[in-house]
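Handing you this structure, nothing more for now.
The complex appears here without one of its protein chains, the remainder shown in place.
Showing subunit A:
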Amino acid sequence: MIPTPDLSHLTAKDYDTVYEPAEDTFLLLDALEADEQQLKSLHPTISLEIGSGSGCVTSFIGKILGPSVLYLCTDINPHACRCTLSTGAQNDVALDAINGSFANPLSARLKHAVDIVLFNPPYVPTVPYEASAAQGARGIEGAWAGGLDGMSVTDVFLECVEELISDRGRFYLVAVAENNIPEIRERMRTRHGLQSEIVLSRRAGRERLSVLKFVRDPSMVRT
């Protein structure tokens, strides 16, 4: 049993601008814990979390994997980056926070080099323009507003994640039923050669949450 990271240093004021860990966060932690032995036997070098928010998820995986991994975190919200850093410090996990969009500033140098990619995206279906407005504002709405089907932010990252992950790499993604999980899995398999499984699913209030895990399809040769 890996304890949930200590977040006692974060205040209600932090949660005015940064997403407070909730059922979706905890489902991702549970999925990582279920994969604990697999993750350890991977002997990863680099972990990258997109939209790290409070820093809870990377601090948790840092507890699983220890100090032999570089933990990179990006978030478009500068206050989230500060919370990510302080949560790492509070939990004795050395992590690096970058105020940036997706993996954009890292993608040139990390082609097929990341062993673990984590993304709990803004997956909530909203009116179409709401997601782009929320991303532009770089505040808390950007942590959940996902546009039509809740996929407008996730879709951007799904187009480039294959470029990031290493041959043995894996990508964990949180999704809800409205995101059309079968379509996501089929698209990633046919367009990007990534096969997937659903690690965990859970109903939380109105949300039917799942954590998907993508790995390279060994039968598809990377070109």
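Throughout what follows, contacts are C-beta pairs under 8 Å (C-beta built on N, C-alpha and C of every residue); 3 or more make two chains touch, one makes a residue touch a chain; residues count from 1.
The criterion applied here is as follows: contacts and distances are computed from a predicted model.
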item	value
Hidden chain of the complex, named as in its UniProt record, picked from "Trm112p-domain-containing protein", "Trafficking protein particle complex subunit 2-like protein", "GST C-terminal domain-containing protein" or "3-methyl-2-oxobutanoate dehydrogenase (2-methylpropanoyl-transferring)"	"Trm112p-domain-containing protein"
Option touching the unshown chain, where A:L72, A:V117, A:A145 or A:M188 are the choices	A:L72
Candidates A:C81, A:L118 or A:L212 - the one touching the absent chain	A:C81
Of A:A22, A:L42, A:I64 or A:I98, the residue in touch with the unshown chain	A:I98
Touching residues on subunit A - with respect to the absent chain	43, 45-46, 67-70, 72, 74, 76, 78, 81-82, 85, 94, 96-101, 104-110, 113, 136, 138
